[in-house]
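Not every chain is included here, but those present sit where they belong.
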Amino acid sequence: MAKICLLSLSLVLLFSLSFAQQQLKGQCQIQKINALQPQYKIQSEGGVTESYDYNDDQFQCAGAAFLRHTIYRRSLLLPSYTSSPLLAYAVKGSGILGIMISGCPETFESSQESQQESHGQGQRFRDRHQKIGNFRQGDIIAVPAGAAHWIYNSGNEELVLVVLQDTSNNVNQLDDIPRRFFLAGNPRSGQEQEQQQPWQPEKQYSRFDNVFKGFAVQVLAEAFNVDLETAKKLQGENDQRGHMVNIEQGLQVISPPFTGEEQQYGEQNRRANGLEETICTARVRQNIDNPSRADIYNPRAGRFTTANSLTLPILSFLQLSAARGVLHRKAIMSPHWYMNCHTIVYATKGNARMQIVDNRGQAVFDDTIQEGQVVVVPHNFAVVKQAGDQGFEWVEFNTNENAMINTISGRTSSFRGLPVDVIVNAYQVSRKVAEQLKFNRQETLIFSGGESSGQPRVSSV
Amino acid sequence: MAKICLLSLSLVLLFSLSFAQQQLKGQCQIQKINALQPQYKIQSEGGVTESYDYNDDQFQCAGAAFLRHTIYRRSLLLPSYTSSPLLAYAVKGSGILGIMISGCPETFESSQESQQESHGQGQRFRDRHQKIGNFRQGDIIAVPAGAAHWIYNSGNEELVLVVLQDTSNNVNQLDDIPRRFFLAGNPRSGQEQEQQQPWQPEKQYSRFDNVFKGFAVQVLAEAFNVDLETAKKLQGENDQRGHMVNIEQGLQVISPPFTGEEQQYGEQNRRANGLEETICTARVRQNIDNPSRADIYNPRAGRFTTANSLTLPILSFLQLSAARGVLHRKAIMSPHWYMNCHTIVYATKGNARMQIVDNRGQAVFDDTIQEGQVVVVPHNFAVVKQAGDQGFEWVEFNTNENAMINTISGRTSSFRGLPVDVIVNAYQVSRKVAEQLKFNRQETLIFSGGESSGQPRVSSV
């Protein structure tokens, strides 16, 4: 008996120790990364939100949460805000984003008189509201922490958005739980379905609801200067539509025609676009899918397009950036590591073999990533991708406003920086082989793969 | 027996897990917030310091400690420094603040000859010391982390200061325990009284004492180039006065006449007031109680005055700001959330009903806050205040140099940013009711309450 007790004691001690150890030492001691599918699903009238398990080691290491909204045609994601900045990518469809910031002027105004008289005072009512913006497939959209926003599907198909919520961002002064505060509706009325696991201790804390529910109706009535019945409407108690709602007749807002062109900005430094100063007019979207805007382009291999604080200044405040990659059949993205961020990769099409290697020289991921899956590449871990037979397309979110990539092979790689004699001695190869290692790969980041790259080439400056 | 053991095992496992969970996931999973009274009290000859329980969930979430000094007439809080920045508000009385920074010039000098010859070398001695500053009731005073400072009550009544110590500030490279390092006296000789609880595990670590005690007397004698007896005086071993001491005849310092006026500064950007450059002459005080300086003023409802890095540039370095609010009888401060900070509210007069709502739509606080009590409003949590019959006055400390408030109702609210049709569909109300929700409340932040606001009003731009 005593033995059992002692055993239990030692087990517990070991357990406590190992657990404590893990916390004490941080959360990036990753043994194995898996390509993730969404784990939870919340169904509502106007669409569905799927979330990836933010308790998974890779998200704990990255300090981020990830989710996918599918907003049906003519449906609205109700106004809400989060304590961490959001960066989203429109995988499919098009929509309208409204960010509401207290104190910003209502610069979109109607000059037509409205049909109905308001308030019985004989005045005709014209609406006016803050700037709103259109976006479409291939756009990155950025929402600052704490800024309330709504999204409407204004297109003719489903709108699919993948969203990174950077909970470890230093503007988030709460803990690392992904929280969303709704300003309308009855979000919990949506049907939550866990797709895989039966019990999740954190689940209750990641729940979201309408904050008006926590205020007394009488106080709301006074605050809005309306009657109690109207104030009660704010709390949405009997609303069964969930967090996305259908608008049968379509949403009527004041909006300029959408050309898909981005506004052009003059030279701006960080100060000139200060969050405190001009957040009311900040540009929050950038297209990264249009091939004509590629930053790195290789007709045989693919392309790579980035959105960072230099192309989209508000990303300075979000401390996030993003990139869109396209690899043709069997093409390779150079082995590389990010100097200053984690990368969250979401596969939008096709598949690729990825290998992610840690400081112990072990592949924590050596698998295929498929459309709809997510893989986190931790800061400084080395990674290589090779597209499958159908090619590979992805969007990646980086936890730094200017992600710095360090390629290991290719024309701009750190290998090119090495004197040949260092290569000779480090790898115990002949001078000739050292020159091959240094100069054979002439492309920069996206390499053509397969038979097309079989013969060694010579450098020609 | 084995069952008991297994039970104990599972209990422990559960316990460890839940405890670990709590830590792993951060410290803002608040179920309930209570209005706090001071918990500890340290009595000394020259006054008393009361501290609020920094182990309370709300302070753990905010990463801050809070205390209240009452310094008696003609008494001195001995020189000390802390590893976190301090922001204080003078609730009552007036005083002198001296901040001593190594390397700053001694710019306050006496031109009168002193009565006594010093050092027997025939020279007459004139004192000189670093700049010191007067302050009075209604002033915010700012002290950078690691800067030694002393405070003297130069008025004719008690001096009451409430102090926020921002332990989670990123300039604090120690842990989140509020530490104070004294440079004089025998602070522990003060009589410590716990006001509520019998045993506090952290207590020993929050204790403070004179750092000279840890040095060898011989070393001190050499360092100051004085004899051993004098060096021993630095350690204050036999001093029974505690951390505040009475100065019978009053403190004699060199100080310009105090008008209460603040120095006027020209246009300054953040660099121009660099801590490293001009901390010696930085302005560290601002009055936020004078009604004539209100930022938001509503004669029927009250006022709101802020001190932030734009009005008091040193707050850039402290990453803190503050505000003073006054609500008349039954007046309401608009429901709002802070986009970028926690808020620590200290009630200076009267009382108010406050409601604080989390992301789950639950009121974690729905109670009255009374004079002398503290409540933390966590980052992004929605909050509303309504003054009681005697009105309500408070000071609030924000953990960001430029706290950004997002009101939910009122003329500059995020609600005003919403298109009417979004309101119609989000809240399932008629267009007329939507217009009421959007436009009925014409005031900005401070709303008059009670009967005066009964009728809906029409917007008139």
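Annotations for the structure displayed:
Labels A and B are assigned to the chains in the order they are written; within every chain, residues are numbered from 1.
The definition used in the following text is that a residue touches a chain if its C-beta (ideal position, glycine included) is under 8 Å from a C-beta of that chain, and two chains touch if they have at least 3 such contacts.
From a predicted model like this one, the values you see are computed outputs, not experimental measurements.
Here 2 of the identical protein chains are placed; the entire complex in the file holds 3 of them.
By our rule, only the chains that are shown with their structure count from here on.
Put simply, subunit A has to spin 120° for its C-alpha atoms to lie on subunit B, with the angle rounded to a multiple of 5. Chain centres here are Cα averages; for subunit A and subunit B they lie 36 Å apart. Note for the complex: subunit A touches subunit B at residues 1, 4-5, 8, 11-12, 15-16, 19-20, 23, 27, 76, 78-79, 81-83, 98-104, 106, 116, 118-119, 121, 123, 125, 127-130, 132, 144-148, 150, 152, 170-177, 179-185, 188, 201-202, 204-205, 207-216, 219-220, 222-226, 230, 233-234, 236, 239, 245, 247, 251-254, 276.
On subunit B, the positions that touch subunit A within their shared complex are 1-2, 5-6, 8-9, 12-13, 16-18, 20-21, 23-29, 61-63, 170, 332, 334-342, 353, 355-364, 366, 378-380, 382, 384, 386, 399, 402, 404-410, 412-422, 425-429, 431-433, 435-437, 440-441, 447, 449, 453, 456-458, 461.
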